[in-house]
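These notes concern the structure reproduced below.
A single protein chain has been removed from this complex, and every other one stays in its place.
Think of it as A and B in the order they're written, each chain with its own count starting at 1.
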Amino acid sequence: MDITALSALLAATIIAGTPILFAATGELLAERSGILNLGVEGMMLVGAAFGFISTVNTGNHWLGILAALAGGGFIASIHALVTITLRGNQVVSGLALTIFGSGLSGFLGKNYQGAPMPYQFKPLNIPVLGDIPFLGPVFFHHDAMVYLCIIIATAMWYLLYKTMWGLTIRSVGENPQAADAVGINVARVRYFCTIAGGMMAGLGGAYISLVYAPTWQENMTAGRGWIAVALVIFALWNPTRAILGAYLFGGVEALTFRLQTMGINISSFFLAMFPYIVTILVLVLVTIRRRQDAGAPEALGLAYDREER
Amino acid sequence: MPKLKLIKRENESTMARLVVPVLSIIMAFGCGWIFLALSGYYPEVVFTKMFNGALGSPYAISETIVKAVPLMITGLAISLAFKMKLWNIGAEGQIYMGAFAASGIALALGNGSPYILIPLMMIAGFAAGALWGLIPGLLKAYWQVNETIITLMLNYIAIYWVDYLVFGPWKDPNSMGFPLTPIFSPAAQLPTWGDSRVHLGLVLAGIIAISFYLIVQYTRWGYEVRVIGESSQAARYAGMNVARNIMLVMLISGGIAGIAGMVEVAGITHRLQQGLSPGYGYTAIIVTWLARLNPFVIIIVAFLFGALLVGGFAVQIVGVSFSITQILQGTILFFLLAGEIFLRYKLVLVREEAD
Partner (left out) sequence: MKAALYHEGVVNLKQIPVIEMKGINKRFPGVIANDNISFRVYPGEIHALLGENGAGKSTLMSILAGLYRPDSGTIKVQGKVVRFHSPRQALEEGIGMIYQHFRLVNNFTVAENVVLGSGNINWSINHELIEKETQRISQNYGLKINPAARVHQLSLGEQQRVEILKMLYRGCDILIMDEPTTVLTPGEVKELFQVLRMMSRQGKSVVLITHKLNEVMEIADYVTVLRRGRVVGDDRIENLDEGLLTRMMVAREVIHSQARRDKQDGSMILNINNLEVKGDRGNTAVNNVSFDLHQGEILAIAGVAGNGQKELVEALAGLRGVVSGSVKYEGEEIKNHNVKSRIASGINMVPEDRIGMGLVPNLSVIDNSILRSYYKEEFYSGWLLNYKRVRSYTDRIIKEYDVFISDSRHPINYLSGGNLQKLLLGREIDQGPRVLLAAYPVRGLDVAAAEGVYDLLLKERDKGTAILLVLEDLDDIFRIADRVAVMYQGCIRKILDVEKTSIDEIGSIMVGAELTGV
């Protein structure tokens, strides 16, 4: 492989990792507050559909991004209501969210099936840095969303570990009784994290329909939401590790697309399986190396009821 | 000011257990109604179409049963895993694997006797589905690897595997480019009921439901499953082998879902093809949860959801996307989850004295 192909591959890696990183960062935030939301796939799809439809109709992709945020946040709030206020089973509610989100996006997107996205994000032209050979094309020729994503993920790390807010959020996920006893409103924190997490999943979805594969297809996220959920485990609930993991998965995906052009003769169906197989292997390796609950918030998946005796 | 407050019940309410699911379905349809109206459709037209398409004629009902059969079998498969709090959401992949293995037998042994061929296909379907369930079961039992994500990832792999076969090596040369295998010989097809497409799979679903009920409620192993599902510590204390049972349950759960795949190819499509299951594996999760894991209730709920699927196809004629069924399914599940709090709590009006 020559150097141009390699830099193109690495650039594609970053692009492919971006939607997963958005979604994983959001899921990480929700799980840190103790809410397991398996509906990431559904939230991404709704974000993708909302983002696509409003961009096409308004001609402004930033309005599309806003719509995706709203869509992801909206359906995440259903999960929040069901699991926080009504103490429903988080696993099943997450599955319901996936089914619901997939249905809603399919319903709304029906008339746009296969339509191209006319208003795309333009890659930024970063002076000086962009002109560095090799590194320039790999890191500095991307659209604004790529950088926004890295900024959000990094800010998430700072928020969780260096601020009072982060301490509060983590305490709610670790031990809601303890948080409640010192006057923290457990439900409010969990609502905030779940909905914010949904908004980020929505962003991830919109990135796919606006930038990564600029079109609308039913179920176009193709399991990336689930990969994001796996990534949170891989990252041991730490945003910096999630950044690494997301680009690792992005690399697998980018490589999948390029293998054939590189003259390696494997059926495209096997290549398509590749990211899922890698996800399984990574998850197994991470879990075997450490215990499953290593790093997991202690109250993850558990409803909180103050008067539970 | 009077205020609504949730108060814990002293005993789980039997009344609520009946009312909540029924109300969930009604309210979900209510939401669907509003949603359709807001989207510019005429809900009464859509829902009439849906009802007639699913239950309006003997033919419609037979089609609903056809769609309900895989939901019944898959729902039962899932219920066993859920009983042990193993979140097997890989039934979709297990269906595909079962269908693949059964098709392999049917295509390879073409013209044998049906009395040999059908059982062989069933065994193969079970084995392939079981393998697909055993992988996450093994990982869970020995290393506590999260089964939710593994089973889901395996779905995608199974679907691409079948795609590979029907686009590639197993493709019917006379299919004019469609991704399907040649049609099975009549010996590899399940007998049907009269002129309808209702096939032997319905009887099979009934047999599985009865056996599951007996096994779970009345056998030593069933007792182990019930105890492990509630508390693995108590199971350890009773001397039960938790790891072995996790693997066994995932194996059987996957195997039964594999049989659903076998039944679908042998009873309905008579060939392996792309998009064999329109998400039966996911819909069955809702069926199972709605039925509170009770095998007989699963049969009934699966029928209702079969109607929802058939109705969903019917409304496409009036221009409504099939996705409406998914929206309704998700909404039913949300209402059900939300309603479950009323099994444990009751809502009372509390009067707070004025300050």
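Just so we're on the same page, contacts are C-beta pairs under 8 Å (C-beta built on N, C-alpha and C of every residue); 3 or more make two chains touch, one makes a residue touch a chain.
Remember, predicted model here, so these are calculated numbers, not experimental data.
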Omitted-chain contact residue, chosen from A:60, A:177 or A:240: A:177
Residue of B:57, B:219 or B:274 in touch with the missing chain, whole complex considered: B:219
Chain B residues that touch the omitted chain in the full complex: 7-12, 214, 217-220, 223-224, 226-227, 230-231, 233-234, 236-239, 353, 355
Residues of chain A (touch criterion as defined above) contacting the omitted chain: 162-165, 167-168, 170-171, 174-175, 177-185, 298, 306-307, 309
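Here is the rule we go by: only the chains that are shown with their structure count from here on.
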Footprint of chain A on chain B - complex, ascending: 8, 39, 87, 89, 139, 143-146, 148-150, 152-154, 156-157, 160-161, 163-164, 167-168, 282-283, 285-286, 289, 321-331, 333-334, 337-338, 340-341
Interfacial residue positions of chain A with respect to chain B in the complex: 38, 42, 78, 81-83, 86-89, 91-93, 95-107, 110, 218, 222-223, 226, 229-230, 233, 267, 269-270, 272-273, 276-277, 279-280, 283-284, 287-288, 291-293, 307
